[in-house]
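Structure, as structure tokens:
Note that this complex is displayed minus one protein chain, with the remaining chains in position.
Let's look at chain A:
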């Protein structure tokens, strides 16, 4: 008992200034104050909780509930058990969508993890005019995805600029927008191009925390730029790389706009470029939309996205371990 707390060391008074007790005791507070301490934080949290509850939790629970019904846009559904999930397993477009969404992750995510880091290293240097390049690289991020999609459709058109250039240098025209695989690759390229600036900014923040002394020590030991990158920069920003991988994986898995704009609402020739989110939109919207089936698809997309996130985080933990 060598030390006394501040409260124990002074005379504690109750309401109206009367002594609470003759001997000093640890302060427990009155019932009113205790209740206030319990209620006040919830009052602060209430607006946020209401918004999350109303706009995230309720729609989510509602989607889960609807996935067990045959609800349509204009008609309330009947409970059909797991029929929607059974149908989904036999739906060829679901498997096409799953394949394309996974391919999108495999194709776009590695590029979105590595390229922005290299860009960030480039624009990190303090040289005259670098602000212009930083702004230029970031511009696609703030551009509307619809505008970006349309611009790329014009560029990749049979008679667009890119085909004109290819023809001028002796290659024939390439059907970027007519072949299902080229269409998917083109959409991935647009996603990567549009996302570079965003992830570059995240990396720039991480690179600012890498101690310069480490680079200097490495250089003194005779390491070149590549070795310094691999042994100093990469380990220092590894947690940021995991963050970027997680964010870009989720975004790539849920891709919609780029593919929709470039491949059209049917998902490319014969629906070969349909992604899972496109499929949700395709079956769930319109006056005859199959809300029940679209809800089942949405739940599956949610579970798969969650699984993807957990995989990335697990990989990170294993690295740390």
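Convention: a residue touches a chain if its C-beta (ideal position, glycine included) is under 8 Å from a C-beta of that chain, and two chains touch if they have at least 3 such contacts; residues count from 1.
Operating definition for what follows: contacts and distances are computed from a predicted model.
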{"item": "Protein that the absent chain corresponds to, by UniProt name, given \"Solute-binding protein\", \"Sulphur transport domain-containing protein\", \"NADH-quinone oxidoreductase subunit D\" or \"Dihydroxyacetone kinase subunit DhaK\"", "value": "\"Solute-binding protein\""}
{"item": "Selected residue (touches chain absent from view) among A:124, A:231 or A:285", "value": "A:285"}
{"item": "Option touching the unshown chain, where A:58, A:95, A:133 or A:181 are the choices", "value": "A:58"}
{"item": "Interface residues of chain A (partner: the chain not displayed)", "value": "58, 61-62, 64-66, 68-77, 79, 153, 157-159, 175, 177-178, 183, 263-271, 282-283, 285-290"}
